[in-house]
Structures are given as C-alpha cells and as structure tokens.
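Excluded from the complex is one protein chain; the other protein chains are retained at their positions.
Chain nomenclature is as follows: A, B, C, D and E, assigned in order of appearance, with residue numbering initiated at 1 for each chain independently.
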Amino acid sequence: MFHHQKETAYFCKPDRPDPIYARKLQELIGGQWGEMSVMTAYLFQGWNCRGPAKYKDMLLDIGTEEIGHVEMLATMVARLLESSPVEAQEHAASNPAVGAILGGSRIEDAILTGMDPQHFIVSGLGATPNDSNGFPFTARYVVASGNMLADFRYNVAAESQGRMQACRLYEMTQDRGVRDMLHFNIARDTMHQNQWLAAIEQLKLDGLEDTLCPGNFPQELEKHDAAYTFLNHSRGTESMEGRWASGPSMDGRGQFTYIEDVPALGDAPVLGMIDPRVHGTSPAPQQPVSGTAD
Amino acid sequence: MFHHQKETAYFCKPDRPDPIYARKLQELIGGQWGEMSVMTAYLFQGWNCRGPAKYKDMLLDIGTEEIGHVEMLATMVARLLESSPVEAQEHAASNPAVGAILGGSRIEDAILTGMDPQHFIVSGLGATPNDSNGFPFTARYVVASGNMLADFRYNVAAESQGRMQACRLYEMTQDRGVRDMLHFNIARDTMHQNQWLAAIEQLKLDGLEDTLCPGNFPQELEKHDAAYTFLNHSRGTESMEGRWASGPSMDGRGQFTYIEDVPALGDAPVLGMIDPRVHGTSPAPQQPVSGTAD
Amino acid sequence: MFHHQKETAYFCKPDRPDPIYARKLQELIGGQWGEMSVMTAYLFQGWNCRGPAKYKDMLLDIGTEEIGHVEMLATMVARLLESSPVEAQEHAASNPAVGAILGGSRIEDAILTGMDPQHFIVSGLGATPNDSNGFPFTARYVVASGNMLADFRYNVAAESQGRMQACRLYEMTQDRGVRDMLHFNIARDTMHQNQWLAAIEQLKLDGLEDTLCPGNFPQELEKHDAAYTFLNHSRGTESMEGRWASGPSMDGRGQFTYIEDVPALGDAPVLGMIDPRVHGTSPAPQQPVSGTAD
Amino acid sequence: MFHHQKETAYFCKPDRPDPIYARKLQELIGGQWGEMSVMTAYLFQGWNCRGPAKYKDMLLDIGTEEIGHVEMLATMVARLLESSPVEAQEHAASNPAVGAILGGSRIEDAILTGMDPQHFIVSGLGATPNDSNGFPFTARYVVASGNMLADFRYNVAAESQGRMQACRLYEMTQDRGVRDMLHFNIARDTMHQNQWLAAIEQLKLDGLEDTLCPGNFPQELEKHDAAYTFLNHSRGTESMEGRWASGPSMDGRGQFTYIEDVPALGDAPVLGMIDPRVHGTSPAPQQPVSGTAD
Amino acid sequence: MFHHQKETAYFCKPDRPDPIYARKLQELIGGQWGEMSVMTAYLFQGWNCRGPAKYKDMLLDIGTEEIGHVEMLATMVARLLESSPVEAQEHAASNPAVGAILGGSRIEDAILTGMDPQHFIVSGLGATPNDSNGFPFTARYVVASGNMLADFRYNVAAESQGRMQACRLYEMTQDRGVRDMLHFNIARDTMHQNQWLAAIEQLKLDGLEDTLCPGNFPQELEKHDAAYTFLNHSRGTESMEGRWASGPSMDGRGQFTYIEDVPALGDAPVLGMIDPRVHGTSPAPQQPVSGTAD
Partner (left out) sequence: MFHHQKETAYFCKPDRPDPIYARKLQELIGGQWGEMSVMTAYLFQGWNCRGPAKYKDMLLDIGTEEIGHVEMLATMVARLLESSPVEAQEHAASNPAVGAILGGSRIEDAILTGMDPQHFIVSGLGATPNDSNGFPFTARYVVASGNMLADFRYNVAAESQGRMQACRLYEMTQDRGVRDMLHFNIARDTMHQNQWLAAIEQLKLDGLEDTLCPGNFPQELEKHDAAYTFLNHSRGTESMEGRWASGPSMDGRGQFTYIEDVPALGDAPVLGMIDPRVHGTSPAPQQPVSGTAD
C-alpha cells in the first residue's frame, strides 16, 4: 500500500516557460528509458520477488522513489508549458517581421509546431505519459523475469541509458531551474547505477547467482565447443583485437577462442509437405480441394 | 553488405511436429528478448558506431550471427507446424471419445486452439515475426544509444534474459531435435554473456569508459549528497542489509549511506494560470471566451 | 513524493493455484480498464491539475490508492501461478489416460497453454503489466486533458467498466480467497463510481463547469440548428422512441428534434491539383518530372 | 448494410492551404478521441447490442453519422495540404532572407518540418488515419462492453473530450472555411453529449440500469465498509472539502465517510517457493537442475 | 455522407454457438488483412483521390460495401458467442469425468480458455475490433498513398490475402450457417481481386500509369546498370532458373541480367567525430565536458 506526501522529492520549477523543451523532457517521463519504465519495472520486480526479504524491500523502496520522480518531471513539464500557444499566436500576429511566407504557414506556426501539438490539443498544457515524439509509454519496456541477476543487469542498463539521456537534456537548456532539477536527477542516477552493481555483488555474496545467468542450468548439457568461441562473420579480423577474442572467459570457466572462418554446422533446410487445404503454395500444381461442402 | 549461405548455423529439425510448442518457441523469435531484438540492436549499434574499428567489427560480426539464429528458429517453427490442423480436426472427428461438450466447442478445438491460430490462418504453417502471444516484434525493444558502455550493459542484460528464456523453453519439451538445437543456442548465449562482459572490460582497458555511465559528465555538477545515498521509502529497514546500503560505492567515488527517513526536499507544487482559451478547468469560474469569430 | 507500506490494502491470497485464472485476472492489471490505467490517469490528472486544491488532493489520494490495487492484483497473480508447469507436465506424463493425441500435442499441453505462456517463459511465474491476451498496458489508455469535467466523465466510465469486469471475473472462479479480494475491489469500485459522480456535482456547485463540456466556448458560434437535432441515418424510426429524440435537452438549453430524412448540407467534394513531383495520380497523364538533376 | 451519398454532411473547404494546421487537425481524425474512435465504438456497440431495438437503431444511426464526419475531416485535410512542399522549397530558395543557417538546415526546412513529413512522403498530400503526432488510430481506443450504461458513460466522456479538442483547434486558426466547419462539428458534439446523457436517463426510465454499474451484481456480497468511504492517502485533508467526502452517496444507498488515516487491511505478502526449473532466483542457493537430458 | 440499412448484405447466422471459432473469425474483422483494414484503406483512398471521378466513386462504393462486411462478421461473432462460459462452467462442474487435474486448472477451463478471454471479460459476448490473438486493429495496416497504381497493387494483395484467410477459416468449421456466409464472402473476394486487376488495366487505358510505379520519375536519373540486374547474394545459383533472371523485363524497358558474384560498390564506412557533449563513445578517451554550469 502507498501513501502520498504533498512535497516533491526535489524542486521542479523552471525559470521560464519553454514549450519546445517541454516536449524534449517528455523523453524522461514516458520514453523507453524514462521514469515510468523504471518505476514499473522495479515495482513488478518487487511484487514478484521470491528471494530474501532485503531484495524485495530494496526493490519496492526504489520503485516507490521513482513514482516521485515521475511526479517531479510531470510538474516541471506542466510549468514549462505555461505560456499559451494562443497568446503566442497573437503576439506573432502583431509582429510585422513575421508575416505569412508559405501558403498559410508562418514562422510562428513553425515555432508552435516545435512543441508537441498534443500538449495543447490533448493535455491542455499538462504533461503526458508519452515520449518526446508523442509515442505512448508501453509496458513492453518493462522487465520483471523472476531472475534477479537477469533483472538487475537490465536495471544497470536502464540507469545507464537514463543518466545519459538526462545528461543530454542538460546540454540542451540554459534554464537554471531545469538544470537545478537535473543536478538532482543525475545524482540519483549515479546512486542507482551503483546500487544495482552492488545488488549484483550481493547476489554473489549470498550465493544466489554467479556470473553466468541463469546459474542453475547444468552447463554440461551445452554444446561445449560453442560456449566460448568468437565467430568472425566477416572478412577482416579487426574483431580479433578485443578482450572477447582471447584469454580466460569472464565466468572463469573457459578460454575465449577466435574462429576466423565460421563453418555452418547445419544443412540446407528443405521443409516438408503440408495439407493442401492450407491453401499455400506447394512444390507441384494442386487440384481444387476443400473440406466437404455442406 | 551481406551474403547468405544455404546451410544453417546449426541443425534445427524436431523429431516430430508439435504446434503448441511452436507457439511457445515464437518467444525466442519475436519476443522482447528474442533473436530479432538482439539482431537489430547489434546491427544498429555497429552501423552507428563511432568508436575504434574493433568494436564496430565485433558488433557487426555478432549482429550477422544473430540473423542466422532467427533463421534457425524460424525453420524449426515451420517444421514443428507440419501436422495440419485440418488433419487433426478430421482425426478427432473419427474418435468417439472426443465428442461435443459445450455448444459446439470440442476438446480437439481446445487443442487446436492451444496453437497460435495465426499459425494456420495468417502464416499458413510458417513462422511469424511475433512472440508467444502473437504480439509483433517492435523496434521499441531495440537499443543503440551511441554510448557503448550503456549499450553493452543492455546487451549483457539481453543475453541473460535470452539464455534464461531458452533454458525455460528447454524444460518444456522432451523432443530430442529441439533440445539438440537448444544445446547450441544456450551455449551461444553463454558465449555472448561472456563476450559483452569482456567488451565492457575492454572499454575500461582502452580508457573509453569507467564504471559510471556516461563517463564524461562533470560529476561536480551533481547534487553530491544525493549521489550515494540509499533512500528508504518504507517503514521497516530490511533494505538496510544489502551491499547497496553501506561501504564504498561501486565506482569507488563515494560511500553508500542509508537514509531511514527520507525528507522531501521540494515544496508542494501549485501550478500557474493559463489562457482560458485552452478550455481547461481553472481555479475560478470562467466566462465564455474564444478567438475572435469570423 | 510517495511512501510504501509493506502491508497490502486488503488480503490477496487464493485458496489454491490456478494458472488459467491468473491469465484472466491480468485483465484487471494491464487491460484497457485495469488498475494501471486508472492509477496513471488519476496521477497525471492530479499532477496537471490547475483547479482548486481540494481537487488536486483528491485526485492524488485516489491515484495513490490505485497503486496499491495494482500491488494486490500482482501479488494475487504471482500466487495463482505457484504450481509449476514443469511439475504439471510430469504429472501428466505419468497419467495413462492422457497420451499423445495429435502429432505431439497432448491434452496437458492444451491445459498448460490455457495459461499465458509468457507467465512461464517471460515472467517466471510472476505477474506481468499486460492484459488477459498478453497485450501490454499502453499509456494510450490514459486520459488527463486539463478539463476536469471531461476527465471526471471519463473516470466515471472507467470505474463502470472496471467494476463490470471485476464482476465478470468474480463469476469465473469459485476460489474463496480470490472472491474475498474481489468483494473488496468491487466495493471500492462502487465508492469510486459514486466519488466521480459526486466530483462532477462539486464542479457545478463551485461554478466551474455545467452540463456542456467545455463550458466556456461561446455557444452562439455553433451552428444552432445542428446542436439539438437527432439525425436518423437509416430507414425505419425505432430511434425516434428514445429520450434523445424529443423533449428538453439535458443541458436545458434546447429542444431535441428528430430529423427523419437527413439532408447532406455540403456538396460533393472535388480535390484540387497538386505538384506533379508528389508522384501521385493526377486527373490526366503526366510527363516525367523531377527536381533538377545533380 | 451501408450506402454512400456523394455530398458531405457539411462544407469542408478551407480558405487557403495550411499544411501545419493540417497536421494538427489529424488529431480529430485518428486521435484517441477522434472521429474514427467514436465511429468504431458506436458501430460495434450497435452491432453487439442485445437490448431493446430503439437502442440498437440509435447507436447505428450515430455511428453512421460519424463515418461522414471522418469523411469531412479527411477532405478538409487533403485541401489544407494543397500547397506542395516542393513548391515551398523552391520559393524559399529564391528568397535571399532565408539562407542556410545551420549545417544544411534552413528555416524553410523548419517550416516544412512543422508539417507532418508523412503527409508528403507517405500519403502524397492526403489525410492519414493517424493523430497529430503521426501515431496511428488503434482499436484499443474503442469500447463496446455489452453493458450500455458503462458504454454510454464512456460515450459522454468521448463527446466531452472531442468537443473540447475541437474548441482548442478552433482557437488555433483564423481560416474562415475551417472555422465554418468547426461551427458545425462543435454543434454536433453539443447534441451528442446531450444525446448520451438522455440515453442514460432512458436506461433508467426503462428500468434497465440505475446509478451503479453494473446494476445486477448483488451488492450484499461487497465489503460494505469499503463501499462508501473516501480514503485519504496523504497527509493533509484538503480532499475532505468535496462532495465526495460526506453526505449521501450518489446512488442513494450509502453515506460518504472520510477516513483520514487509512489502515492497511492486508498483511505483508511473502510469496511461496516454485520449481527450480523455472530458473528464477530463490531464497537460498540452488543446485544446477534441468529436465532429464536427452 | 453515409446511410445505414438495417438488413445485412448477406445472412450471418451460425447453426450453433462456437466460442472457439468466434475467436478465429476475429482475424477477418480486425486482423492485418481483415475487413476493417480494407474498409479503411478504400475509404481513405477515395477521400484523398485526385484522379478522374470514376475512380473516386468506385473506391467509395467498395469502401462502403466493406463497412457492411464488418457488420456481417461482427454479427456472426456475437451469435457464435451466445453460449455463456458461466453456463459451460456449471455444466462441466456436474460432469464427474472432468475433475480437477492440475492445481485448480480443469479441462473445461482449458476449453473456456480456448476462447478469447476478452470475449467474456471485456466485450460481454460481443465482437471486438481485434484479430484472432486479441491484437487490436491498427491504422498502420492501412494504405492510401495518393498514387493509385501503388495503392491498387496493395489492394490486389489485400484481397488475395483476405480470400486465402477466408478459405482457411472455411476449412476449420463444419457449421452450415458459417459456411453459407463464407460462400458469399469468398465470392466477393473473387470479385474484388478481379476488380483491382481491372482497375490497374483501366489506369493504363487512361494513360495515367504504366508498369513501373511511379510512372513520372525520369528514369534516366537512375543508375542504369542496377535497374535490371538480379543480384545473387548466396553461393549456389538456384535463383538463376526463374523468369526474373533473364529475358525482357516486365516493363519492356530492359533485359534481366543475373550477377552471380555481387560486387560491393561502396566502401567500408567510417563515421565522423561528433561533439563530446553528446556523451557518446568516441574513438579516444574524453575529458569531462558539459555546457557552462549555472
């Protein structure tokens, strides 16, 4: 069960409206790596957690924190939108330097269109659960597999992508209020990257998982000669120069080998015949055929 | 540019048809963590790569390998479907033990429905680019960010989720042909997890990235006191027991601290007024208003 | 900012596992009218609210409550899945009555397939943010328009659809633990329908909105003769018998009129010419044309 | 069965082309609350209708009317696009005031980009079944539940959101032809809001439904003490001031009560063990395990 | 503008309910090649048509016919669902042969699950605008490009896929009422394939288009040696045996040539440097960098 506190986790007030930046900031709300993604992922990972209690608690703590991050960003977007496009249109109409150029399309229209049109038409100058192209958040971004090593690795990736996007958005504005908030967000992403790396270490300390995921599939069932070989699928061997091509494997269980000319181990497949009532194309001409008529 | 070799990377022939298992195996083709996802991710990461040549070559080598994995799985699915549902229906009709039960719905229908109906109606007993629920592959699964640390971490996660799903699918069949193929696939996933972990190490060896991603944002701009603190968003402190709550941070730049009672650092937001022509709800009653009528 | 309490809002423990029912219950989590939809809608309506404080607070109170409802349902689904399909498969293999019927597809497979295959392959016997067909929650279900009358009407609809779906799911199980939880959920839906109807009344009491939405567009700009007429678009006049065809309109501003033979008020459109370089089909033959060659 | 009349329901001719406005107007065609949504919803509600004939007829009358509204808007968009972006590009090239500014990106490009690029590349200056961000209409917007009270409430919401969006689009243009059409559209939305409110009244007059939806679930099965209580999920009680917090409930069957400190009625969930062959993370270390090898 | 006639285009009444077949038949309503797709495509092609009047009229005639086909199929589905799953569940409960098998999952559940669960939970035993896997119709299936040759070719494909799916669905039922309706649908698909092929001939007769689409791009701008060569991208030359590898090209403007060893005409791409503030990975180590701090 959850409780709301009216104060936000951190300040989220821009110095001035900027509807075009508002559109960009939507990426951090409803994008592939936005706060809705990590919020939903961590909560479902927590609710589904069958491991020791400290993991479930930790997952729900951070999932709950992320709800508050969506709140901060949504509030910021709503404030960035506080200059009305209707006002802007009037302002432009009174400016002799910006007249009609191309069949009814004017510069101020271009500027207004730089904003997400749905910020006016659909949400009435509020935040939306979409990304910077107006594409809606989808639960297909979310991961909760029941295997914590697999999921924590995804979480590390999510916080890496998320921090990088926040840094990029930081570069695109000079607004001190926005940057102040991002100083906080980027710091939390720093913590969260560290946190998931620590959680992976904790899984090892607890003996629950090791390097290879999942850890409890009997490795002797694998094709051994395929498990530690790099397959060079091109002419030229630049790819031989990396750590992945030689030396001990990262799980300590094999030696990396580099195969320069990759053999095909299978044969050229020829599919079998099927019932003519599938009405597909067959190797030879077919007679008309159907189930018995009524 | 690409070339095709008619032999497959490994054998992909089941002992016998199994249309219900064919549906399940679709998860490895068009699912969130299926071969189409990793194939598309690695190829775009390679095509967009601005780093040293060995990375671009390595990315395109493995991306090319994955196209062949989609081929193997698609061929396997097409063969698992080689028993026609039309034949099955006739077989059932001649079996006195399976009569009509519920208003026209019969057991054999249930079995036929256990398969993906689109495997008959849409693809005519061929593989589809969908997952095990018939949901289509979407490029929103794909990641290519321009930052290799962020992407390689995603790749580690993808190979972890993928190997886990292959192991789960292994448990759900006794077919020796299917299992033989999975012995190969699981081994390649073992290699690929090791490979991406090695690639992350290589990035560090080359001085291109360190633990924190991205590495070139000036950390002194972050809110320092938020960068290494675990925020306990619940009553009860089970989450204090993990590696993430104390000790040096994983990036070696801070000490984890545990905040039991998380303060809200912001204030309770009150949004500003907007133009009444947005036709939203305002704090006080509004008069009818519109742009000047024509 | 949000806080988590480890106890759930109400009990969510089934008497026994039922993986097929688990799939159905997913509709209430990630479906069009599931708890993720209302949770996200109410939170964004609250974060974007520019009206009096009592509305913002109320919206965020109920939005926060709904996060806890997702938690209850996710926990219930995870418990309904606690019988492993691997065990089920073995159990079936030892049962002489259930042998192979159709080319490798057995009854027990059909039963296992009755469950969502992704509950095993993808989520490892945990809840997913999807509906009962495995289709992911999408933010396109969510509404937050900035106009509270429009949104509260949507909320009434959402709680009506949601309660109806919960009642239908109630009919499909005899499990006492599941039904106990649904007694609670259905009661909350009763409250929430009443709540949104009360909130609409409150908007009128506060003078913020009346019957017609939005309330502040000057109605004299509308085509008057189209604003209160029912247009019969078919032969036969059964539709004349309803309240919508005669009597005072619900907004008290007009009289319903029934137009039996609907006239077309426009003319037959003929579109204009466009540049041949659009490479569309034109009314007359075109010569090859392009921008100047390089 | 349906018939087409070549004249449109109302005039749909702009004074002059405006490709940027054409993009915005797409919201009313293929958006969440566009004409395709209500058209599809009303038609499916009609086709699925099991209630008295007057409802089925009324639903199909208005559904048929809405097809004509899609026609009007599509025609309007095609005409707003009749200035070619190729011409615009040439016009700009001859204008000394608009030279290259930023690495090949020119102002006129920005203006051209203000339009939906797919209006040129994909539809060749015709309307598309998408919204103002190019997101396609999806049937997930559509509601037809078999319960007319639930659906009519959704219809009221749809006409409220739709009229509000039409009013917003009205504010964003001065084109007399466009505004003339919107005078008609907004009037029809006025009628349709009234119509669905009247239809809800009719359901009550006919004894088919009352306030609470659905009406035929035995209310004594609900948890009574949860059915009429407002749960305050935050500190601070602004939400106590509304009609939803005290007084008789809107269905006349209870009294609203305000719970300031919401208790958790459930307990802290601990999930059970599952088969290790699910390859999830368990409470304690696992040994390698799999189904019997082949 | 459109009008509705209460009688359907043809009979649509099954002999008896069959909820599992109802699910399959959904493919013809909301699937990629279902009636909603062709209806929407033909209507938008008609509304956007800038060619001679006979094409626009023809497009809208057939588009209007298709609305009636959706109506027939939706009605058929609603009738196929008229046996309630609640009744089925009770019937099964009284049958000693069908007891609990696997942790609460029973055969009758499997049968009930063979139906689309949303047919009960969401649509209340009515048709939905989805395909046979419950995936919603999306406007991304729709094509209206402004070029009639391109679109009519798509229409030929759509009617070919559609007739094939109808034939497959015909094979999967013995119900005489369903088959009677399909006799009509399949015949209309026969007409419509012929119709679009005739329309392509008409475009040639009118001099509007020829074989190559679009017809008005100056072919001398193309790389000539790439315009009529088959590129063999594999070892082995089975592909040399087809009509596409030799002889005059179908547009009569060239000779097919077969290139056995395809040369790469480009060079190996190396991408350029970008600004370090993009926070991507660069060829050499980077210093921390950002916009000026506030």
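We take it that contacts are C-beta pairs under 8 Å (C-beta built on N, C-alpha and C of every residue); 3 or more make two chains touch, one makes a residue touch a chain.
All figures in this text were calculated on a predicted structure; none of them were measured in a lab.
One chain is not depicted; across the entire complex it touches A, B, C, D, E. Contact with the undisplayed chain is limited, among A:A127, A:L169, A:L197 or A:A245, to A:L169. One chain is missing from the display, and on chain A it is touched by residues 16-21, 23-24, 27, 31-32, 80, 83, 88, 91-92, 107-108, 110-111, 113-115, 131-135, 164-165, 168-169, 171-172, 175, 233-236, 262, 264, 266, 270-274, 276, 278-290, 293. Although one chain is hidden here, its contacts on chain B can still be listed: residues 1-9, 30, 36, 40, 43-44, 47-48, 57, 60-61, 63-65, 67-68, 70-71, 74-75, 78, 122-130, 136-140, 142, 144-147.
Contact between chain C and the unshown chain involves residues 164, 167-168, 170-171, 174, 176, 179-180, 277-279, 290-294.
Criterion: only the chains that are shown with their structure count from here on.
In terms of residue-numbered contacts, A-C and D-E present the same interface, as over half of their contact pairs agree; the other options in B-D, A-E or D-E do not.
A straight line joining the Cα centres of chain C and chain D is 10 Å long. Across the assembly, chain D contributes residues 5-9, 32, 57, 60-61, 64-65, 75, 78, 124-125, 135, 138, 140, 145, 147, 164, 167-168, 170-171, 233-234, 236, 262, 264, 266, 271-274, 277-280, 290-291, 293 that each touch 2 or more other chains.
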